[in-house]
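Here the complex is missing one protein chain, while the rest keep their positions.
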Amino acid sequence: MKKPWGGRFEKDTDAMVERFTESVSFDTRLYKEDIRGSIAHAEMLARAGLIAETELAAICQGLLEIEGEIEAGEFEFQVSLEDVHMNIEAALISRTGDAGRKLHTARSRNDQVAADVRMWCRAAVDETVDLLTDCQRALVEKAVEYRDLIVPGFTHMQHAQPVLLAHVLLAYVEMLARDRDRLADCRRRLNVSPLGACAMAGTALPTDPESTADALGFDAVFANSIDAVSDRDFVIELVADMSLVAMHLSRLAEEWLIWAALEFNFLDLDEAFCTGSSIMPQKKNADVLELIRGKCGRVYGDLVSLLTMFKGLPLAYNRDMQEDKVALFDAVDTVRDSLAIAAALVRTAAFKTDNIARACVAGHMDATALADYLVGRGVPFREAHGIVGRAVRTAAAQGAQLQELSLDELRSFSDEIGEDVYGVLGAQNCVESYRSHGSSAPALVAARLEEWQTRLAED
Amino acid sequence: MKKPWGGRFEKDTDAMVERFTESVSFDTRLYKEDIRGSIAHAEMLARAGLIAETELAAICQGLLEIEGEIEAGEFEFQVSLEDVHMNIEAALISRTGDAGRKLHTARSRNDQVAADVRMWCRAAVDETVDLLTDCQRALVEKAVEYRDLIVPGFTHMQHAQPVLLAHVLLAYVEMLARDRDRLADCRRRLNVSPLGACAMAGTALPTDPESTADALGFDAVFANSIDAVSDRDFVIELVADMSLVAMHLSRLAEEWLIWAALEFNFLDLDEAFCTGSSIMPQKKNADVLELIRGKCGRVYGDLVSLLTMFKGLPLAYNRDMQEDKVALFDAVDTVRDSLAIAAALVRTAAFKTDNIARACVAGHMDATALADYLVGRGVPFREAHGIVGRAVRTAAAQGAQLQELSLDELRSFSDEIGEDVYGVLGAQNCVESYRSHGSSAPALVAARLEEWQTRLAED
Amino acid sequence: MKKPWGGRFEKDTDAMVERFTESVSFDTRLYKEDIRGSIAHAEMLARAGLIAETELAAICQGLLEIEGEIEAGEFEFQVSLEDVHMNIEAALISRTGDAGRKLHTARSRNDQVAADVRMWCRAAVDETVDLLTDCQRALVEKAVEYRDLIVPGFTHMQHAQPVLLAHVLLAYVEMLARDRDRLADCRRRLNVSPLGACAMAGTALPTDPESTADALGFDAVFANSIDAVSDRDFVIELVADMSLVAMHLSRLAEEWLIWAALEFNFLDLDEAFCTGSSIMPQKKNADVLELIRGKCGRVYGDLVSLLTMFKGLPLAYNRDMQEDKVALFDAVDTVRDSLAIAAALVRTAAFKTDNIARACVAGHMDATALADYLVGRGVPFREAHGIVGRAVRTAAAQGAQLQELSLDELRSFSDEIGEDVYGVLGAQNCVESYRSHGSSAPALVAARLEEWQTRLAED
Partner (left out) sequence: MKKPWGGRFEKDTDAMVERFTESVSFDTRLYKEDIRGSIAHAEMLARAGLIAETELAAICQGLLEIEGEIEAGEFEFQVSLEDVHMNIEAALISRTGDAGRKLHTARSRNDQVAADVRMWCRAAVDETVDLLTDCQRALVEKAVEYRDLIVPGFTHMQHAQPVLLAHVLLAYVEMLARDRDRLADCRRRLNVSPLGACAMAGTALPTDPESTADALGFDAVFANSIDAVSDRDFVIELVADMSLVAMHLSRLAEEWLIWAALEFNFLDLDEAFCTGSSIMPQKKNADVLELIRGKCGRVYGDLVSLLTMFKGLPLAYNRDMQEDKVALFDAVDTVRDSLAIAAALVRTAAFKTDNIARACVAGHMDATALADYLVGRGVPFREAHGIVGRAVRTAAAQGAQLQELSLDELRSFSDEIGEDVYGVLGAQNCVESYRSHGSSAPALVAARLEEWQTRLAED
């Protein structure tokens, strides 16, 4: 069967290759980094005597004009010029002639693109850290707002022990703190300049890579030119870090989706953050949470994409690496959007305290407190655990909570139980009784909240 | 802007939420399927007496006008209307009033989008199968062109046995045949209409899902309305099939990249399919092959993205599923582009027969033939294997090939070796001696080539 | 220990290399397939005159003895012999001498292992299909047991429309039906014999691959010897199919975990299928469901593992491929275990009909029914949707359901509403009113149940 494109193909072969190999459809995002990098490179060339001061001036002026045109939407990128780098260089040459032709002295696209991507990643890290911080702030604000609210604590999606809502929200604050910490490490590793590695071997020209590194805000300069152009570890590490952020958000999303289910009804999401159904008029859906959860898959996919690309890739630069930006940009955009909307959603969410209070009565969440009470009376824990297990079974059979059992009933399970047992039963008593480090004890949670408020005010 | 589902809502959707939840930036690609599906749905509604014939006419005319505007680039999609479906419905209502307001009778976006995506996938399968077939044709043409060329056959990236190049190329033809077979199975499974499932439960209205299925070219209609709206197995299966295609192409790409390396120099890629270096003037790089190899990662990533999305997703429709199209479109586009360019690249590639002939002399590829010769003389295979191993070691120490050893030297390893041994040594003799089914025997390879030519002429 | 392939080697293999390259720690599972394949191969060799009948007899007897020893746990596998194939061959040679030394005539480990793995996969498919069928049976049995039970139907994890529990359970039956269908396709593609491809080129010896294929129950024989030894598509396809099974089970697991949460309390899992907590005496955790959900990740990981291995792998056999079995075995084991336990868990689960009935009153699930009622009175759907949206908002503000609104109240939203509206409101009325194909209409669900009972009785 003759393909629609079959005839055209023999005439237009070059065009198909152009389309297949181009990256200008996605790498124009690097224009700022590219221009900044080119200016730093040109300044170094001038200092090294490789171009004249007048040439430097022409190059800088030309590049800034081009930047202006791009920002004004007036620059026409051409697919035939492959990528953002060659588009800008060609435009520069067309307006500066020989000066522009000298810009690529002692530079290859191999080190140029690596430098641009590193600068882009650095900014992406900084912006993501800011968004993480804001998300932490939103969680802390909400924790403060409901600082006395006791909620069921879950393990295995079953009632486990009563805890403060603030303690639950702070658990997410801790997760995001680790995300920030990981990104800070990632930033340190990625903020190394590859400029000056040229194609892969360095150059015989009298260049000064330290000075370009310095001018571009890099903390260090590459140690090995081959590694400098073939390394994309920083992209993979960044997307791995983004995957953890996305995973954390997916956990929050799932938990809140469950809490927003009618049967739980713990959570009241702001209408402005919900959507309706095209067919079912009653629906108020938490689509934002669902999308945060679903987009986690997108970030994971980006990570796999990158890892696959670099599996078994010989040194040094290979064109496969061009595709890294597709996954990188997608992962960063997805996580940034998810963080921004998560913060807003948290800030506008309300908790239904009555429903939550009712839920706290159910599920025998004070069973562990009773066991600890017995331990305090010298009963070995394993034995106490068994005693309480039987008490729970009896209570459950009656549809009762432990505190609803009479003292006689309770003592039928163990003689060690006394009247004071009622002081440890019930959600409120349980929470008030916690005292261990890092626990849901009200005073400790309040202190931790304050600590975070201080830290986040400073960030 | 008031949402079509906004009845129960008092607040407007937050602008950030609109941006985060919109899909119109990528699902406009479904406009043809959406309009075709809506027309079929309207026709069914008319037959069921749920809309009047005049209303049907207004709807159909309105939809076709909208389609025309979209194709002319004159239709303005609005992010506030979320997706392609609501954009088209809103435009229809604005021009047809109540007729348009009736189109969504007995339909939800849940079944609507599922139907659209299935139609899109069906077309994607058909187009991919055509591209696979063309790629097979290109491989067969190249095999015919070099039908007598013997190349080293590799295992472990080392010379193993001499084979016909045609036999190697036909190995890829077999792979792509399996890809076509898998896609045909996938098409059968996906070509089932979900239209009529409505939100998830079906409807009390007198609809006729069989008739819409029929009108839209579906082979069958859904059996269970909940499954119909929550099932995206077909998307995952399709992208899994695409992953295997991408994997096959990555194997070809890697093999050819190695063959194009200067040290091999087996392959001469058309200059029109190569690119140069921005810094190294001598480079002729096989970027197309590298990108085919690298893009494999992208398709794998899309698969992981989809699998992750559906992990642990409760029934029935959840908004997470909206993201499926991002991965689906990307995987299909990537594989289609890779197939198209692979076919063209194969057609324009030339093999360097002299270099290949020289390579065939090296590597003792006739060692197995010598072992088989000994087996023919009654030497147990394991013993023959040992004898030949020692002969190879001796030859290698001299920098010689087996056929360069004298008869006396050869007989020093086994008395069973006679003068006729030289008739089985050397690449040419080896290849000519093959006779087993499916082997690289020239007659069998020629027959298989002919078989494929016939089949591919019919496809 | 001297390796069977050691002829050309002067040095012994390094001990660390032996450990690193061995596969005998996991591929002993293939012993049955290996022995069966070797017997078929030996019979072919005898028919081809390549070994004597007495040698055939010795080989067969030796292999059967070895099989007996393996099954009795008396066979000692040696890491220095790398894999199950060489272990068995070495044992055979040690007891049959030259007869054993002839077994590897016209065979390589490359085609041998491919044949063994294909036979193993075939059995794995058959067993998995049986388990899927049994899981379907369990779901159908449970659906029959609760055939009249109405449950809330969910979209976006919110109440959408009332449906029969049987309809929900049948949605999973449909999913598993597709899994069976996919596995049947996979089986057809994998049941092709690679035996006779030898190392990669075929052989000059007068072998008969069709006869070994036939003897081993393969439907067809390989077409291309290079493809035969380098193809593991069937492993990847099988594990992709397994990933979909695991995904389906993870959806069921998540849904049931939510239904088992105290706030839902729809589901009563048998105590024998739950576990407790080491510290919290009251806990009754659905660990089985959690592990089914979590193990989904394991299967996905296996798929990624396999896809990565084959990315960019040149033809033909490469040692990387040895690792395919680790992922294959793990994925198949995981899915088989999950299916077996899911069936048992479904069979022993009870639904809490009172709690479910209470839930069905909430959530305005009859809103769509009211909209359809209005459509039946000529109100355009989009308008009806808006009317009902407002009615729901009013009812919700009063904490009421739609049927609890007075006729006057209802008519305040639309004059088209009459007394008969109460006949469509409420979960029971809704479900009874469904009539469309594939919907949750009681008669249709009953018919589909019967259809599945018949089909599953025959499977």
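Labels A, B and C are assigned to the chains in the order they are written; within every chain, residues are numbered from 1.
Here, a residue touches a chain if its C-beta (ideal position, glycine included) is under 8 Å from a C-beta of that chain, and two chains touch if they have at least 3 such contacts.
These figures come from a predicted structure and were not determined experimentally.
A.B. asks: Determine which one of A:247, A:340 or A:362 touches the chain that has been left out.
C.D. replies: A:247
A.B. asks: Which one, C:144, C:215 or C:326, makes contact with the chain that was left out?
C.D. replies: Missing-chain contact among the listed residues: C:326.
A.B. asks: Looking at C:287, C:383 or C:432, which residue reaches the missing chain?
C.D. replies: Of the listed residues, the one touching the omitted chain is C:287.
A.B. asks: Can you say which of A:65, A:210 or A:409 touches the chain missing from this structure?
C.D. replies: Of the candidates A:65, A:210 or A:409, A:210 is in touch with the missing chain.
A.B. asks: Need a quick check: the contact residues on chain C for the chain that isn't drawn.
C.D. replies: Residues touching the hidden chain, for chain C, are 3-14, 16-17, 19-21, 82, 85-86, 104, 107-110, 198-199, 270-285, 287-288, 290-291, 293-298, 300-309, 318-323, 326-327, 337-338, 340-341, 344.
A.B. asks: Considering the whole complex rather than only what is displayed, give the residues of chain B touching the chain that is not shown.
C.D. replies: Residue positions of chain B that touch the missing chain: 152, 155-161, 257-258, 260-265, 276-287, 290, 304, 307-308, 311-312, 359, 362-365, 367-368, 370-371, 385-389, 391-392, 396.
A.B. asks: Which chain A residues would touch the chain omitted from the figure, given the whole complex?
C.D. replies: 50, 93, 98-106, 110, 153-157, 160-163, 167-168, 170-171, 173-175, 178, 181-182, 185, 189, 196-210, 221-231, 233, 236-237, 240, 243-244, 247, 250-251, 253-255, 258, 293, 296-297, 300, 303-304, 307-308, 310-319, 368-369, 372, 375-376, 380-383, 385-390, 392-393, 396, 424, 430, 433-441, 448
Operating definition for what follows: only the chains that are shown with their structure count from here on.
A.B. asks: For chain B versus chain C, which are copies of one sequence, does the interface use mostly the same residue numbers on each side, meaning over half shared, or is it different?
C.D. replies: same
A.B. asks: Measuring between mean CA coordinates, which chain is farthest from chain B?
C.D. replies: So the chain farthest away from chain B turns out to be A.
A.B. asks: Hey, how far is the Cα centre of chain A from the one of chain B, in Å?
C.D. replies: Computed value for the inter-centroid distance: 32 Å.
A.B. asks: Using Cα averages as centroids, what's the distance between chain B and chain C in whole Å?
C.D. replies: So the centre of chain B lies 23 Å away from the centre of chain C.
A.B. asks: Would you mind listing the residues of chain B that make contact with two or more other chains?
C.D. replies: 4-10, 104, 110, 198-199, 293, 296-297, 300, 303-304, 307-308, 318-319, in rising order.
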